[in-house]
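With one protein chain removed, the remaining protein chains of the complex are shown where they sit.
After this line comes subunit A, so read on.
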């Protein structure tokens, strides 16, 4: 494992609704090292993207309150100035967005969009920048970089657009890449290629990658470490093997159980009852997953859930994992 790259301690990100603040990210702590792919999984509304935006400083500070610590390369990011973030974004941190068409400027040629990052963060000559752009396009697996460089986003397919976004994100060889659902809008074969590309870039640049996704298949295929989020909290954290081979928290187990499995073709799928609570209705104390597993007695949960470490490096929130069984009596 490489050296520590990013450390988050007790991070709270609260949004203002009316006069009150509501925690969308509630007491999250995690670490990411160099040469590591950390996956953040959870359903929509669990705070995955809010967490990523807090790291990269994209929240509107007039409406958001961020407390806690985010330490990146010995710098504190909570409360850092917008100028500081301008300097970091693009050079030390790269971001890959879900919808490549929305993230690209429709009126700019590909070359200009990729070069924009270099214009801002470096003082290379125009010819050198041109060379770097072509090299980047080649590196992300685009055939005929010269031609692609002159094209507009609408002339490219979804997979090619996502490759351009990745080229922009890695232009300055960032230490940390945040990929927010990078393959959700893509077909499976393209998804496989993009994930391979992310892995090869990581091997070349020794970057740390935060991969945000709700697709457990992608996580199992790509990640080294996994963080499972539910309702703004980290409910389970561990290596990819710990999470998939010995899932502990009821939420993780339920998610894994609801994947359509080859052996159970046509059977009823396992569905988690209810839905993720909305921000305003978020319970303040007790286990937040309890309402969705009502057959588990209240005594199994902790009043104020805390993190437990049943095996080394494997963390789980609340005590309900110890006695949890599905309604039909199965444990997994």
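The rule we apply is simple: a contact is a pair of C-beta atoms (placed from the backbone, for glycine too) under 8 Å apart; a residue touches a chain by one contact, two chains touch by 3 or more; residues count from 1.
Throughout what follows, contacts and distances are computed from a predicted model.
Novice: UniProt names the one chain left off this complex as which of "Oligopeptide transport ATP-binding protein OppF", "NADH dehydrogenase subunit L", "Chemotaxis protein CheX" or "Cytochrome c oxidase subunit 3"?
Specialist: "Oligopeptide transport ATP-binding protein OppF"
Novice: Among A:61, A:203 or A:269, choose the residue that contacts the chain missing from this document, as touch is defined above.
Specialist: For the chain that is not drawn, the touching residue is A:269.
Novice: Please pick, from A:134, A:256, A:282 or A:300, the residue that touches the omitted chain in the full complex.
Specialist: Of the listed residues, the one touching the omitted chain is A:256.
Novice: Looking beyond the chains shown, say which of A:76, A:155 or A:187 touches the absent one.
Specialist: A:187
Novice: On subunit A, what residues meet the omitted chain?
Specialist: Within subunit A, the residues touching the omitted chain are 43-44, 158, 187-192, 195-196, 214-218, 220-222, 240-241, 244-245, 254-256, 258-260, 262, 265-266, 268-272, 275.
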